[in-house]
Structure formats: C-alpha cells, structure tokens
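Of the protein chains in this complex, one is absent; all others appear in place.
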Amino acid sequence: MLDGELHIIKRAVEGDSSAFGQLYDHYQPKIYRFTLVKVSHREEAEDLTHQVFLKALQSIGSYKDLGFPFSSWLYRIARNQVVDYYRTRKETVRIEDTDPDEMPEKHPAHDKLADKIEIERTQKALRKLKPEYQDVIMMRFVEDLPIRETAIALGKTEGAVKLIQHRAIKELKKTLTENH
Amino acid sequence: MEDIIKQLKKLQHIEPDRLFTERSRAALFGVQKSRGTWGLILRNVELGASFALAGILIITIFGGFSTWRFLSPFKLSNLDTTGLKAEAQAVDVQIELTNLNYDEIINTVNLESTESVSALVKNKGKSAPLPLFEQEEGNVTEGSVTEAEEISDTISIEEALEMLAK
Partner (left out) sequence: MKLKRVWVVGIFFVLIGLGIGNLARAEECILNKSVFEGLQQTGDPQSYLQKIRQELSLRKELISSVLDCAIEEASALKTSVDASSAPELQRIALEISTLLGNSMEYYKFQRKKIPDLGLEGSRDFASDILVWRKGNYIPVAKTASNIILWSKNQALMRAAKSRLDQIGGAVTILKLIENDRIQNKWKEANISFDAARLENKSAVQSFENFAHPEETLASIKRSLEYLSKTYEVLVNLVDEISKLTSKIQQPYENSF
C-alpha cells in the first residue's frame, strides 16, 4: 500500500490526475510483473498493463472502497484483461499448454548473471502452474499483498487463499526441483 | 520454503521498460487531459442549460401558471414508491435465494448429519431438500408446522446414498 494511499485515492476519484499518477507509479510495476507471468512476451505484458490502467482511469470516478481495497480492484481488472486477451487472440493455444522454453524472455539488465538465470527459471516454473496458483504466488509472495486484499482480488475467502498458497508453493517447489 | 520465497522475491527486480512507462503515462494522462477539455466544454453547456432551466422554473413557480401542476418536473406520481419498494423486495427475495443456495453449497460439502440439512430446510420454510433448484417466485411458502415436520424428515440424494453405502 502506498503511504497516505486513502487520501491519494480520494483525490484521484475527484479527478486529480497527479494523484492517479502517483497510484500509477506505485502499482504499474506490480501489474506488469503480474501480467508478464501470464503472457508470452514482454510487449504483450506492456499492452495489457497499459489497458489495465486505462480501464482503471476510466472508472476511477465511480470507485469507492466498498470493501474493495484499491489494490484488489486493480488486480481484478488485470485478471479480467488477461482473460479478454486470451479470448480475443487469434491463436487458440492457451498459456498453460505452451512450453515455457518457447517463450524467450528478456529481462531488464541485471547485475548478477546468476540472479538473472534464477529469475528466468522461477518465471518458467510459475508459468507451468495453474492460473489460480500463479495469481496467489504473485500477489502474496512477490508483491506482498496482504491476505485480505488477495482474497478480495480473487473473490475468495481468506481461508481459501491460505490453502491455495500452501498448495501453490508446494507445486512450485516440485516444478523447480524437477527442472533443476 | 524460505528458499522458494527468497527466489520469488527476486522477481521484484523485474521492471517494465522505462520507455514503455513514459509512453504509457503520456498516453494515459494525455487522454485524461483531452477528456478534461471535453469535460470543460460539457460543463459550460451544462451551466448554460442550468441557467435556462432555472429561469423556466422561476417563471413557473412565481408566475402562477395553472399548468404548473401538470408540467412540473416535481410531479412524482410516476416515481411510484410502491413500485420501488416492490422492486426492492424482489431483490431481497433474490438475496434470500442466493443465501439458501450458498448455505446449501456449504452443507453439501460438509454433509455430516441429516440435521444440518433438515434444519436449514425447516428454517427457510422451503420444501426442497434439493435447494440446488431455485424456487419459482410464488411457490415459496412459509409452510405449516405439519409440513415443516414432514419436510424435516426428508434427506438429500447424497444422504440417501451415504445411508445405502453403509
């Protein structure tokens, strides 16, 4: 959560574009990372990220925290955008069916080569998981989203999220071990 | 477990391309700016219309037109509160149905005793031990005591199969 987020959101809702800009700066990398796990190319992740914020900007005027934290709202939009993306693309192959090795990924330059390799390995393993597992892992462990906000974003109970996260980590561990 | 989490945290190093971010930002707030201009135009039009309407209202209120009663935008007989309340009630009934469905889902998963399903059915005054069926409107009855007692002896298909499996 951004410092003073509630106040920033309030200003954004009232039409203050600099306030929305602050929200954009804080959440854009998170949404980008989230979509990157789900799509094959960086360019597509960028497109999706842009669409997410465009939609958010268009509906910010009617946003109100009716039990919907802003982060959860944004992740919901992101999830829906990913679904729309798969529905409208011409190729019918789904992300879960593809071999992650066919999706070469360029990461921004990173100092340590070992870390870079590890990041790629982790991403590939993540892509092999069920979408639901990917969502929980990205939100909870990469983006440090609290359980409540994750649950709301996914439309699940907190108990369900805890169960999914346990299973997801187990599955990820298994995948990483198999591919080592 | 900790190793995996450490590994996952490294994904935080993934950042979008700076050029993309700049272009995206410009496009978004450029869109907003143009909407802002359009919004300004709309607001001016709205303001003009407001003044015109205000003038009409002042004339009709204080000018004493007898047609006021018929032309008045304040005539709310078409804002039928009875109809509004009936619609609100229809929504509440639908929520009840949703609750029943929800409770039934939980009870189906946790089928441990016949009492849970029977109590649910009894309390809702509905006859279905198969609440997966939505009740048609008008067929929802409160049920007499006798009916409720009869109903509480009913069991779901799952319960019947469980008993037959013993």
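Structure notes:
Per-chain numbering from 1; labels A and B assigned in written order.
Just so it is clear, contacts are C-beta pairs under 8 Å (C-beta built on N, C-alpha and C of every residue); 3 or more make two chains touch, one makes a residue touch a chain.
These figures come from a predicted structure and were not determined experimentally.
Interface residues of chain A with the unshown chain, by the touch rule above, are 59, 62, 64, 66, 68, 76, 79-80, 83, 87, 131, 154-156. Although one chain is not displayed, its contacts with chain B can still be listed: residues 50, 53-54, 57, 61, 64, 68, 72-74, 76, 78-79, 81, 84-85, 87-88, 90-92, 94-95, 97-99, 101-102, 105, 108, 127-130, 132-136, 139, 141, 143, 147, 150-151, 153-155, 157-158, 160-166.
Keep this in mind: only the chains that are shown with their structure count from here on.
The centroid of the Cα atoms in chain A and the matching centroid in chain B are 26 Å apart. Per the touch definition, chain A reaches chain B in the complex via residues 17, 20-21, 24, 28-29, 32-33, 36, 42, 45-46, 49-50, 53-54, 57, 107-108, 110, 115, 118-119, 122-123, 137-138, 141-143, 169, 172-173, 176.
On chain B, the positions that touch chain A within their shared complex are 1, 4-5, 7-17, 20-21, 24-25, 27-29, 31-33, 36.
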